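Note that one protein chain of the assembly has been removed; the remaining protein chains are unaltered in position.
For reference, chains read A, B and C in written order, and residue numbers begin at 1 within each chain.
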Amino acid sequence: MADRSLRSRRNGNGKGPERYSAWGLLRKGLAQENWPRAWREVPLRDTYDAVIIGGGVHGLATAYYLAVNHGITNVAVVDKAYIGSGGSGRNTAIVRSNYLTPEGVAFYDRSLELYNSMASDLNINVMFSERGHLTLAHNDGAVRTMRWRAEVNKLQNIDSSVIGPDEIKKLVPSLDTTSDARYPIMGALYHPPGGIIRHDAVVWGYARAADHYGVEIHQKTEVLDILVEGGSGPDGKGPGGKVTGVRTSKGDISAPIVVNCTAGWASLIASMAGIKLPIHTRPLQAAVTEPVKVFLPAVVVSGSLHVYVSQTDRGELVFGAAVDPFNNYNIAGSLDFTEGLAGHILELMPGVSKMRLLRQWAGLCDMTPDYSPVMGFTPVEGFLCDVGWGTYGFKAGPVSGETMAECIATNQTPKLIAPFALDRFPEGTLVGEKGAASVGH
Amino acid sequence: MLIVPCPHCGPRNSSDLRYVGESHSRPDPNTATPEQWRDYLYMEDNPADWLKETWYCRSGCRRYFTLERHTGSNEFRNPPIPGNKKGTKA
Amino acid sequence: MVNTTDLDLTNSGVEAPTYRTSVVVTPATSGLADGGGGVALVDRGDHTKLMLRCDAGSAAAAALGVSFGSSRITDSGVVITGLRPDEYWLIGTAESVTGERAGLPADGLRSEVDLTHGRTLIEVSGPKATGMLEKVCGLDFSDAMTPRGAATSASVAKVSCDIVRAGDSYLVACDRSFGQYLMESLADAAREFGLTLGD
Partner (left out) sequence: MSTSRLSARSGEVIDRTKTVPFTWNGRSLSGYDGDTIGSALLANNVRIVSRSMKYHRPRSYMSMDYWDPNALLQVGDEPNVRSAHRRLESGMDVSAQNVWPSVDRDIKAANGLVGRFLTAGFYYKTFINPQRLWPLYEKVLATFAPGGKVDLDTPHGYYDKRYAHPDVVVAGGGPAGMAAAISAAEAGASVMLVEHEYGLGGHLRWGDDSDRAIVAEMSQRLIDLGVEVLVDSTVTGRYDDNWISIAQRSHPGVIERLIKARAKILVVAAGLIERPYVFSGNDKPGVMLSGGVRRLVNMYGVRPGSRAVVLTANESGDQAAADLEAAGVSVVELVDARNGGGVTAVEGSPSQVESVTLADGSTREADLLVTAVGWTAPTSLLNMSGDRPSYDASAARFFPSAPPDTVLATGGMVGDGTLDELVGHGTATGQLAAARAAVTAYRLQSTTARALPVDGPEPDWPSDQRAPLAHRQHPELYRSSTHGMVDFSEDVSSKDLVAAAAEGFDSVELLKRFTTATMGPSQGKLETVNTVAVLAEARGETIEQVGTTVWRPPYAPISLGGLAGRIFEPVRRSPMQDWHEAHGATPLVAGAWIRPDHYGDAAEEVRNTRRNVGIIDVSPLGKLDLQGPDVPQLLNLLYTNKWSKLPVGGVRYGIMCAEDGVVLDDGVTGRLSDNRYLMTTTSSGAASVWEWAENWLQTERPSWKVDVTPVTGAYASINVAGPKSRELIGRLAPELDLDPERFKYMQVRTATVAGVDNCVVWRIGFTGELSYEVHVPAGYALHLWLQLMEQGLDLGVAPFGIEAQRIMRLEKGHFIVGQDTDGLTKAPSTGMGALIKMDKEDFVGKPELAWELENSDPDVLKRRPAVVALQTLDPQIVPEEASQLVRGTTTEIIGRITSSRMSPTLGRSICLGQIEQQYADAGNIVTILLTDGRRIEAEVQAHHAHYDPEGERLRG
């Protein structure tokens, strides 16, 4: 693997980015001078080797690994708004690898590995807090599912086990572990390496590093159409066709490779290429409270109550729940979400009733039938997808970028993502995460 | 909390209904190819536009019906018609 | 219906059945009743609840004399109501319901299920009955939207219920298994108004 440290290379501008360090901070502070731009603002050109649509963690990581692992740097990442404006800037930033299937586990474990070395790889503190992740079980069926996950995890050397109410109480004293709770806590899947991360820093870190290697990041650049030739559909789009470029709000670009990394908008982009996806778009909502002194040491998820919560170092509780009950591209949010959330949180942690909800928001999620992504090639040559991330795709950003970059550079599907190919749907071979579908983030 | 215009009950809170999903018609199970069938099972139009979709008035009249809603503004249009849906998703 | 065969049980030692409704007035509920009378809750679980499915436009439907969303009270005190587009309910004492049922023509009558045992029925009355329902149900109970005689179904305290505004009171019915929960929830919602519990 190529040297991933930022020391060794120079960016397309011929200028290296200044390294972040306490020393640098001190020097700048003394000199009262500013840091240089983290990424450049340059005019859009009319041709690139690859265009990546979507400046979220997936798009930016793909660009970064294309550059650093494969030396492909003539790449544009385009986003219709600002980077991280999609799910990547709205998620509750839970990272874990205790999935149900061996395919899933191997994949997310690699991502966790990349997260672990990210701060030094990207030279930015992404504040990865490995504080432990608990998925609570409120009935014996859920305990069984947790154990199923734990057992599969152990076989893959993932630190994951089922623990009982006493141990749960020790780890998270604010939880009500008594048996007279309406939904008693009967056990939990405990995953010590799981935790939370500063999601924005991940996005910015990839953007800054990708820019450093020459990748161009174009914000406020909306893709309006995908240019395809020779396809079986109307206008020459669709299966059998070949991508020639994209049309953006800032002009046309020609490119032999176009990658769809647009999560909630994935179907819209795919349909521009004449491709249908097994995806429906649902908002997922989240909320934060006012800050209080830190009292919640781990990430707590309850699948049956459809809530999850963690506390940031700034002291806010960050909450999430299940996706909204109907398809929607509107992220205005709902009151039902906050009502349900508060009710369920107070069932788990009765002591927080006087805390106040400060802000709620939502992001779009690209839901698939088997809780697994759609990655790799499509029936349109040169048009690739890295979508279907549903409610859980932030944690997969690094490994997705790495494997998608490999896929593009080698023109072959890497083994880690082979189970997630689009053709599993026409072939009817869905991924086993559907086996015991449970929320978990 | 949307107001869903139930063709029988009138406008109702969406929490009194269940969203079934995009309305698609079921191919003939005896002649459909695997591709056609799985297209019906899994593929979605998922437009950011007007969408024909099925709702079930769970706490009201207990009827299934098809509505057209804009997935951006959440507006409903046209009088709803009781009717078909995608029968697949349990 | 609440009746039993005149079976001779004397020899078998089997006791005669006693009918029980699902509403167990627990101390939690009765403790809330201060007799204030703003809201009165009465368990009508012993009323017969007969469900009929009728084709629209049939003689049977015409004889029922109500349409979907409305109700009437017959001379014999039976509440006849159209709860769903092709579904009608007869609610009253066993005897009176049997009487009304007997008078219906067969034309258009598709099916019939006696759900006396299946539904908890709580009568809600008192000057604050509407105020109490507005705490637990999202329907608009104003006179224009839910006039006397109105009938509908909606979620009440998170349980699907049938609601009929019959005369001066509301009849609220849910699946029997939720009965105790519903009673407790309604009593809790009523407590700020002064609660009287019926027999």
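Some notes on this structure:
By definition in this document, contacts are C-beta pairs under 8 Å (C-beta built on N, C-alpha and C of every residue); 3 or more make two chains touch, one makes a residue touch a chain.
Keep in mind it's a predicted model, so treat the numbers as computed, not measured.
Interface note: of A:V152, A:A188 or A:C365, the residue touching the hidden chain in the full complex is A:V152. Which of A:P192, A:G233, A:P256 or A:G315 touches the hidden chain is settled by the complete complex: it is A:G315. When the omitted chain is restored, the residue from A:S129, A:T177 or A:T281 that touches it is A:S129. Considering the complete assembly, subunit A touches the hidden chain via residues 20-22, 24-26, 28-30, 32, 34-39, 41, 81-85, 89, 102, 116-117, 119-120, 123-130, 138-139, 141, 144-145, 147-148, 150-152, 154-156, 162, 173-174, 182-184, 198, 200-201, 204, 219-220, 289-295, 313-315, 332-335, 338-339, 341-343, 345-347, 349-361, 428, 430, 432, 434-437. Against the chain not shown here, subunit C presents residues 2-5, 7, 9, 12-22, 24, 45, 51, 53, 67-70, 110-111, 113, 115-119, 134-135, 137-138, 140, 142-147, 150-152, 157-159, 175-181, 184-185, 188-189, 192.
Interface with the hidden chain, as seen from subunit B, comprises residues 1-3, 5, 8-11, 18, 20, 26, 29-30, 32, 34, 37, 40-41, 54, 56, 58, 62-64, 74, 82-85, 87-90.
In this text, only the chains that are shown with their structure count from here on.
The interface holding more C-beta pairs in contact, when B-C is weighed against A-B, is A-B. Averaged C-alpha coordinates put the centre of subunit A at 51 Å from the centre of subunit C.
Averaged C-alpha coordinates give centres for subunit A and subunit B that are 29 Å from one another. Subunit C contributes residues 68-69, 84-85, 138, 152-155, 160-161 to its touches with subunit B in the complex. Considering their complex, residues 1, 8-9, 12-13, 15-16, 58-63 of subunit B touch subunit C. Note for the complex: subunit A touches subunit B at residues 265, 267-268, 271, 276-281, 325-330, 334-336, 369, 425-428.
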